[in-house]
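Yeah, one chain of the complex is gone here, protein chain that is, but the others are all in their spots.
Right after this comes subunit A.
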């Protein structure tokens, strides 16, 4: 981005006093000076941290004692594949934690599979509605976007009130459900909360995508005699594909890392029904009296791998038919 005047062919031999080169180099230097503050932060707080966490994932570490090399034992304990094998009543206790394989992973996958499609479809519908020439649509847009700019902790606390046994949700629908304290409902309550908070942002992204579609295409379609539904099916949705890819990817990553709502509302309970992978990492690293920093670090990398795999899969699915530009 700094090379603005280098279209002329360079000299055959590089010479120290070549003004062209010197200018280029000084421009590059300026660029690096500009980048320096960010690079410094990036290397200390991102690259170094990831590298150190990777090292820790092969150690046994409880913060009080120096880390001790453990090889793959941490990963073995996280995955705890023995827990899935049939075991006798009085079998010796397993030296591993089956919370990830039995609770956190199924919970997180379930959460993602429900929340991502729901929020994508819902925000798409909202975007369509907001794209029409409705009265007060600016007001509506603001209202729908409001939850996204509110702190997730605040919204979580509001939801705790709304969904308490004597709360407004039970009153309006005349129900008698103990939403957050019943293992059957607690997780769904958090899903509702998440769909509610993220739909606004996603709606905005879809709206931008919708308004990006050239009107000429719609006009051509109407000349060809396409009806409203056909336009939607064959023009709008295919044209929105890169936006859908973006929205689904962001949603996927967000869902796999869901943490703060759970931390505030249920702390993983009741009966682990809302324990997700991200919460489990936190619990192992800081909540337990036997701090399991190494095990938590190992799980972080497993989670990163899972997110990568899911993103690749959905990229395959969305790209499947027809080509997509860069998302």
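In this section, a contact is a pair of C-beta atoms (placed from the backbone, for glycine too) under 8 Å apart; a residue touches a chain by one contact, two chains touch by 3 or more; residues count from 1.
To be clear about the criterion, contacts and distances are computed from a predicted model.
Engineer: Which one, "Protein-glutamine gamma-glutamyltransferase", "Succinate dehydrogenase/fumarate reductase iron-sulfur subunit", "ABC transporter substrate-binding protein" or "NADH-quinone oxidoreductase subunit A", is the UniProt name for the chain you do not see?
Structural biologist: The chain we cannot see is recorded in UniProt as "ABC transporter substrate-binding protein".
Engineer: One chain isn't shown here. Among A:19, A:37, A:86 or A:225, which residue touches it?
Structural biologist: Of the listed residues, the one touching the omitted chain is A:37.
Engineer: Please pick, from A:95, A:113, A:149 or A:220, the residue that touches the omitted chain in the full complex.
Structural biologist: A:95
Engineer: Even though one chain is hidden, which residues of subunit A still touch it in the full complex?
Structural biologist: For subunit A, the residues touching the absent chain are 30, 33-34, 36-38, 41, 45, 62-65, 77, 92-97, 164-167, 178, 181-183, 269-272, 286-291.
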